[in-house]
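In this view, the complex is presented without one of its protein chains, the others remaining in place.
Labels for the chains are A and B, by order of writing; each one numbers its residues from 1.
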Amino acid sequence: MKIRNSRLAALLMVPALLLAGCGNGASTQEASPAQDDQQETESGTEEKQEEAPDTETGEEAGEESTAAKGDVSGTLSILSWYAEDKMQPILDGFTAQYPDVTLDFQHVSSENSQYAQKLTLLANAGELPDLFYLQPPITLMASNGYLAEISGIDAVKALPETYQSSYSYEGGVHAYCPDAWIGGVFYNKTMFEDHNLEVPKTYDDFLNICKTLSDAGIKPLAADANSVIDYVYWLHNTEVLSEDIGFNSKIDTGEKTFEEGYLEALTIFKEDLVDTGYIGQDVVGTTDDQRMTEFAMGDAAMTISGPWAVSGFKEKNPDLDFSIFPYVGTEGQVLTVGALNVAIAMNAQPQNQAAAEAFLNYLGSEEGMSAYQSMTGNFLGVDTVSYEIDPVLDPIRECAANGQFAYPDVTWEFQATLSDMIKKGVQEIILGTTTPQELVKALDEKETELRNNK
Amino acid sequence: MKRRKTLLHVQEAVMLLICAVFFIPIYYLIVSTFKTQNEIVKAPLALPAHFTLMNYAKAFQAISFFRSFGNSLFVTAISVTLIVVISAMAAYTLARKREARVVKFLDWYLFLGFLIPLQTTMIPLFSIMKGLKLTNSLLGLIFLHCNGCVFGSFLYKGFIKALPEDLEEAARIDGAGTTRIFWKIVFPLLKPITTTLVIFNVMWTWNDFLYTYLFISSSDKSTLIMQVYNGVGQYYNDWSVMMPVLVIALLPMVIFYLILQNQIIGGLTMGSMKN
Partner (left out) sequence: MREIRKNVPYALFLAPAIIIYTIITFIPVVWTFFYSFTNFNGLSEYEFVGLNNYIQAFTTKNVVQSFRNTLLYAVAVPVSVTVLAIPLAVILSGKMKSRNLQRAIFFFPSVISSLFIGYIWNFILSASKYGLVNSILTGLGMEKLLLLSDPDSAMLLLILVTVWCNLGWHASIYIANIQTISPEFYEAAEVDGASAFDKFRYITFPMLAPAMTTSVMLLLTGSLKAFDMPFALTSGGPGYATTMITQTIITEGIGANRVGFASAMAFIFLFTIAVVSTIQTKFMTKREDNLR
């Protein structure tokens, strides 16, 4: 029995995920009843551009005539992933340029999937703000017509192709993401020097380092309950994704299974890191902050994290001498940890479209970009702005430039369920209450069940 | 007799020791707020070597204290007042008309409400609140907190049942209406149990987090606990900021407790569920 109309069919036909979308959206859009909302919004966008063709680049946008800005007024509501005090410089910069706009700033913490819940509640009640942050995958929101197509906005056009396509649905960009976090394995330089260790070139080098350190009575790895999964994703990155970057989208379609993509990584993880004691049971009762402290205080030699960790390490221990290396595979292939950041989407029926577009274009301007970069501390996708990244991260700069980074679970359509499941499963592997075989079997069964029930 | 006195001293000493252990987490929280992060890690229970208020400065920067404090105060004061009034009235009917079949049914109907966690009903509830135009509004939040009247009427009901009906009968003979009897005669007698109810509900409303984060969106309407919670997410890696934020959020409740300390027990004394 079907209720309302048949948009579900449109959802099923569209495998629009990472790297699947291409082209600059607007012209390749297929007309279908399901797309009515977007079509309208889109044509509205184009009209606006004809009226104001002078917003070609961010720089020019900054010099736009005051008359044009005068048109932008009213209240602009934003649901933010970042807290107000962090966003403040950007908000201030925007209101300085558009003094007639009043901001209705909203924020929900991303802890415990609260952001996702709130977004669902707002969407279901038709209460979405003009602009809101969005985590991938965007398929469900886009296919149900909640997101405006924003391919035509200048700030979006300025983004590199991969950034656009990652947040595309049916060939049109539906969320704006200008930055990516890229991380790797932080290591304690002093400890490495003391034991004549060098940065690993292959995964086996890494295991040897762990052994040397462990034999010398040093805890090789600091990990916590939630992020210990990164050691499994490491091998998935270098052994599976480096061959086939689209692997995880194929899990969504049923073409590939968790067994094919993760069993080997999980087995190596268990045998070479857990059974050897490099990762102990204490990990499953440790929080992120605590393992960061362990690394910073020199109680462990290595830990996997991203750019946000650097300032924390320095604050906890100003004397720490540390650096970072990327994920390396068994053959020396490099594919480190990283993903595009959360993106900003526009409501398909915005209350204040002009201001919403102005906000995105302000972010895309030079001033906006550098403010945004200093808020997130991430690598930017655009090269029009120069910014400082902590020199500690220099060894992974190349990965950022070459796009050699991936984070597997962000692309799963049923990420919310499956990512929780695999994380808990890895905890159970450490506790010895489940095996890699059982875990991949459970994941595959759950995935099939979710896909069939869609 | 002397032996008995010694025993009392021993008992007191043992109890004070237990209290000390019981208090360690709180002590730890408070003492950490005056230390640098490095010191928290190195000497967790020691008194601060270099006393610093920097953490509080950072904490005040991270949360907009005055605005959110004002919101919390507004929501708590109005909600608790409404809960008291609505519960007392409802309980009066539930107690005095308890023989009527419809009242019996409604009593049972209300009891069920006690059992339902918000997590299970939030999607429909949000749609309803939107229909009433009460989302993202402090009035909406107050309305939601008024659901506390279910527990309130339960507490009052037992107390009212135990009150003798003579006074009410006398007043009725003198020609007073039910409404007048309730407000002039019954309600003042409810004072002890009212204190108890106020204490419970101030605690619950002030510390509420689920209603607030689900139904309030705009930062300028956020409550103090919400601000602290957002701080937790943001400063999860920096407990030197986190802990003073927690202390700031606790402080109003501690002051509230100290003011009402005697009434808390006293209120419970009289009120305590005279069924």
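Just so it is clear, a residue touches a chain if its C-beta (ideal position, glycine included) is under 8 Å from a C-beta of that chain, and two chains touch if they have at least 3 such contacts.
Everything numeric here is computed off the predicted structure, so don't read it as measured data.
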Within the entire complex, the undisplayed chain is in contact with A, B
With respect to the chain omitted from the figure, which of B:96, B:130 or B:221 is a touching residue? B:96
In the whole complex, of B:144, B:190, B:216 or B:241, the residue touching the missing chain would be B:144
Note that subunit A touches the absent chain at residues 1-5, 7-8, 11, 112-113, 116-117, 120-121, 123-124, 140-141, 143-144, 146, 225-226, 281-287, 290-291, 293-294, 297, 299, 414, 416-417, 420-421, 424-425, 427-428, 430-431, 433-434, 442, 449-450, 453-454
In the full complex, which residues of subunit B touch the absent chain? 8, 11-12, 15-16, 19, 22-23, 25-26, 28-29, 41, 44-45, 86-87, 89-90, 92-94, 96-97, 103, 106, 109-117, 119-125, 127-128, 132, 143-144, 146-147, 149-150, 153, 155, 158, 177-179, 182, 203, 207, 209-210, 225, 228-229, 232, 239, 242, 246, 249-250, 253-254, 256-258, 261, 264-265, 267-275
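As a working rule, only the chains that are shown with their structure count from here on.
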Measure off the straight-line distance from the CA centroid of subunit A to the CA centroid of subunit B, and report it in whole Å. 39
Quick check: in the complex, which residue numbers of subunit A touch subunit B? 77, 79, 82-86, 104-111, 114, 117-118, 120-122, 124-127, 129, 288-289, 292-293, 297, 308-309, 312, 315-317
Complex contacts: residues of subunit B adjacent to subunit A: 37-38, 41, 61-62, 64, 122-123, 126-127, 130, 135-136, 213-214, 217-220, 222, 229-234, 236-239
